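Apart from one protein chain that is not included, each protein chain of the complex appears where it belongs.
Order as written gives the chain letters A, B and C; numbering starts at 1 within each chain.
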Amino acid sequence: MSTFGTAFRVTTFGESHCASIGAIIDGCPPGLQLSPADIQVQLNRRRPGQSDLTTPRNEKDAVLLQSGLEHGVTLGTPIGLLIRNEDQRPHDYSETDLYPRPSHADFTYLEKYGVKASSGGGRSSARETAARVAAGAIAERYLKLAHGIEIIAFVSSVGKIHIPVAAVSSSEDDENDDAVEPLSDEFRKLLASISREEVDKHPTRCPHFETAERMKKRIVRAKEALDSIGGTVTCVIRNLPSGLGEPVFDKFEAKLAHAMLSIPATKGFEIGSGFRGAEVPGSKHNDAFVRRADGSLGTETNWSGGVQGGITNREDVYFRVGFKPPATISQAQATAQYDGTPGSLAARGRHDPCVVPRAIPIVEAMASMVVMDLLLIQKSRQAAASLLPPITTLPATMVMPPKV
Amino acid sequence: MSTFGTAFRVTTFGESHCASIGAIIDGCPPGLQLSPADIQVQLNRRRPGQSDLTTPRNEKDAVLLQSGLEHGVTLGTPIGLLIRNEDQRPHDYSETDLYPRPSHADFTYLEKYGVKASSGGGRSSARETAARVAAGAIAERYLKLAHGIEIIAFVSSVGKIHIPVAAVSSSEDDENDDAVEPLSDEFRKLLASISREEVDKHPTRCPHFETAERMKKRIVRAKEALDSIGGTVTCVIRNLPSGLGEPVFDKFEAKLAHAMLSIPATKGFEIGSGFRGAEVPGSKHNDAFVRRADGSLGTETNWSGGVQGGITNREDVYFRVGFKPPATISQAQATAQYDGTPGSLAARGRHDPCVVPRAIPIVEAMASMVVMDLLLIQKSRQAAASLLPPITTLPATMVMPPKV
Amino acid sequence: MSTFGTAFRVTTFGESHCASIGAIIDGCPPGLQLSPADIQVQLNRRRPGQSDLTTPRNEKDAVLLQSGLEHGVTLGTPIGLLIRNEDQRPHDYSETDLYPRPSHADFTYLEKYGVKASSGGGRSSARETAARVAAGAIAERYLKLAHGIEIIAFVSSVGKIHIPVAAVSSSEDDENDDAVEPLSDEFRKLLASISREEVDKHPTRCPHFETAERMKKRIVRAKEALDSIGGTVTCVIRNLPSGLGEPVFDKFEAKLAHAMLSIPATKGFEIGSGFRGAEVPGSKHNDAFVRRADGSLGTETNWSGGVQGGITNREDVYFRVGFKPPATISQAQATAQYDGTPGSLAARGRHDPCVVPRAIPIVEAMASMVVMDLLLIQKSRQAAASLLPPITTLPATMVMPPKV
Partner (left out) sequence: MSTFGTAFRVTTFGESHCASIGAIIDGCPPGLQLSPADIQVQLNRRRPGQSDLTTPRNEKDAVLLQSGLEHGVTLGTPIGLLIRNEDQRPHDYSETDLYPRPSHADFTYLEKYGVKASSGGGRSSARETAARVAAGAIAERYLKLAHGIEIIAFVSSVGKIHIPVAAVSSSEDDENDDAVEPLSDEFRKLLASISREEVDKHPTRCPHFETAERMKKRIVRAKEALDSIGGTVTCVIRNLPSGLGEPVFDKFEAKLAHAMLSIPATKGFEIGSGFRGAEVPGSKHNDAFVRRADGSLGTETNWSGGVQGGITNREDVYFRVGFKPPATISQAQATAQYDGTPGSLAARGRHDPCVVPRAIPIVEAMASMVVMDLLLIQKSRQAAASLLPPITTLPATMVMPPKV
């Protein structure tokens, strides 16, 4: 359904062509100081029309907070919010309505609901993600203030142009896999230091300038060819407490994967070493433990990506999301009508030639929701356990106070 | 928590070293003819000790049905089932208890719960997946009898050895991506025809004999080196009705990704073209519609992997799951104790050098649960909509009865 | 949290003094013809200022549909709706803020959230129920069109003045309980025939004129005494299919009780014979089966109130809800401040001397949501079971197609 999360619960509504889209955020802790500006900054990063690389559709996407706050402080009650569909254009039926657009949701929405919305694919429009970004910004605000958690996404590839430091799967069919190298030091440094300011320096949102320039050219080439191009987004979550993630079905990475594959146009997810990790031996992949400067236990390599057994271990969580090329392209496509009649369809309307630059705040928003939800669940367990009398029947080495 | 699904709900319990593991399956349709043998066949495929390639731990893993059936017919009430931990060995504390095993869940479970189970990682043990396999077999039985749905998983890579026909991500950093080829015909044929019998012909569960033999050698090499090796599993779902998947958060692929990343040792998920699809232009990636022999609408290429906008379109769903190498290896590893003291740890106990052959029925089980859950949700919508009076305010082309 | 239901899911937001209140309705079947007027009619029945008996606070309470419909037809996607807080008055802090109002939620909200909203009790305000009424009207519209289901509530008591035909608990401590009479014929007739038109004929919404007049006097007396008075609402649901209600925890009556006790100011719920049924012997209370005119099986007496084992049996469901007197009274009350200082508090603001007349559409709305949710769940089961091959291992008498 249209709800995500258990303890921090986000429910959204809205299509491309209705009065407004919006969300109800339930479970936000009371006493959080929050202003519309905290939300708007991420909406602005998602908004169309930011650069030549994105769709010219121009909407202010101003968030309108309806409830759950007074004097800039959350009350703990549900936060209702709206974003008007200001640039909404009425649908004029035409010949193109006879065609389900290839790789769009027109066909599947009609199969599912039996009713065709003006927009064809109804809720599958990327417009819907604005509500998620707003909701995620609220989660993020809490995570930052209460835990110093930082969530930074960036573009790691466009087409075949990959940021050089990133871990990518290798396709070499080589039995000599024992020679594989662990994650590069540059990549670990990038994950440890990257900031949103750096990400936003280039319109592609790739923080490696030379690569970013090549990506930009590739996107422009797609645009000029009336075509589109795919890409990937990498995201890091820093300062996460250990202990987040619920065995067995709601492992941290399972919830993340769910969240990421719920974003329109996504086709893949990998955490830590990902598919590359499926090609190496355990002796290379295992993350040996080391004592950190502060005396706590860390790992040397973090191939695991910050999770073990589905639970965070205080190392950085990092993951990558694959986005297919946008299905809307302006060139004519040979395809068939709903009734099977073959024909040719040329797209109408506005679209991005590549979605990954604008996908950055969406990935961050969904990651924020996952962290927030699992954090609230773990806090409950920890608070509950802390009130129990000391355990007397177990050796001291088997017991340790749970931590958030 | 330990529950998966909304309408078809599976809740599991059990660790490696307790009396039994088990599950409650709630929401199974009444009137399904089901015998323990329908379940046992998949449990046997998951069971350790099937070949030289798997752990010698020998458990019969016999399913014990407790409730929800009479005379071999489901009543519609919850099905309780148990699998005893027959080969359970009591834990004897030793020096190795001072060490959290690298890339295991010992450390994170202690951080999360504050109590250390004998098994270290508690529910993170692969033992837990037996309950899932049993539950999935029940879903699968329904899907087969009511819809003819087939769910077949197979091993698509071990280490760097990939089944040649499978779609794999390309790492070439090449701007000439317009030359990319769509999915190979051989791969589409494999997906369309593969059966469990063929999969089980080789102990690796790779249906391409020559590759399977190379995989086998790679696994044996890992075993002899007291090491382990990763791999991937590909799965196809055939005869799926259109209309499954719930926008926006519970898209078909989002639920699948959630399900797959909840399996121990998984690091990645991709559907359809996956990460490879992130490297190609839209004009290549879009699935043009064609009229099928039966008059219905299909797609020519199915790069989408059977879903559009998060909803199934009646094409085959196929996806790939990456498994890291097992963390338990018999060679000594330099690591640190819980208190940070550096030292060396050699694994005790039994383990698989490569998990993918035994992961096959687990992937199938989780896929079955996802399909079953989304099918029941869509059936409710369809049945509800079918009772409404005809729509009079929309043009006929905008309306079509929803289908399951 | 602020969500009710599983398959038909209503999530609400909004306090008394924020920009708007509203709801997201998820799971509404597609293809339902629905206009704002279908919703407004029930909002108008809930609205303050309808008669001398209710609060003069005057709000238009116009519903603003945001999404999920086009051309007056539901798309199957979430319906977002808003109701502006037009008559909102800014809060001016005063001495009364030092006092938690007796039997209000000021104290408990502050204890729970640690932050005090202007309205004191935040979401406990009856204002919140407008969103429920709107959501319930959508459910009701479906139930009427698809199944002919009718849900009618009416006032059955004000203070000690009870509608004579209603079943009320007897307090006589008498061992001669075998003499107890079953439900009166008049009461059964009333349940079978009552309509909203009849209910609305009198401002008290009691359909028994003579009693209604006495109730009216009682309410006026309370108003004049700067006091308030409690009452009860009885509700009947007609034309319900059999088979609704989910054993064991989500029995039909359990969900109804949950729904009713979630309405502000409620203190009790009883279904069928209710507390009176706790005083009689089984030989009197059992509902003998009889063949109905149409050949189906009905019951003679329906003490059960339309449910057996938590599942509807096609008889009318009827239940009664008790409302305490409104806590806001204009006379001075001896009480204490937050810090414990004793003092006297006189209420400010507008209030109803008796809530039951305006509670009618709220009870109907919550009942509609319960029925809708359980209906969708049962439809899923029925549709799923209908696709299975015939059962061969059970005697024919043990099998019957499930019905909705």
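In the analysis below, a contact is a pair of C-beta atoms (placed from the backbone, for glycine too) under 8 Å apart; a residue touches a chain by one contact, two chains touch by 3 or more.
Quick caveat: nothing in here was measured; it's all calculated off a predicted structure.
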Inset, instruction - Identify the residue among C:L64, C:L98 or C:L145 that touches the chain left out of the display. - result: C:L98
Inset, instruction - Write down which of C:C18, C:L34, C:I79 or C:I161 is the residue touching the left-out chain. - result: C:I161
Inset, instruction - Out of C:H17, C:R84, C:K116 or C:R141, point to the residue that touches the absent chain in the complete complex. - result: C:K116
Inset, instruction - Sort through B:V41, B:L64 or B:A332 and give me the one touching the missing partner chain. - result: B:L64
Legend entry - Touch residues of chain B, complete complex, unshown partner: 1-3, 9, 11-15, 17-22, 24, 26-27, 30-31, 64-70, 73-80, 82, 112-115, 117-118, 122-123
Inset, instruction - Mind listing the chain A residues that contact the chain we can't see here? - result: 6-7, 27, 29-33, 70-73, 76-77, 142, 145-147, 247, 375-377, 379-385, 387-389, 391-394, 399, 402, 404
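We adopt the following convention: only the chains that are shown with their structure count from here on.
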Legend entry - From chain C, the most remote chain by mean C-alpha position: B
Inset, instruction - For chain A and chain C, let me know how many angstrom lie between their CA-based centres, rounded off. - result: 40
Legend entry - Centre-of-Cα separation between chain B and chain A, whole angstrom: 23
Legend entry - chain B: positions in contact with at least two other chains: 247, 381, 385, 391, 394, 399, 402
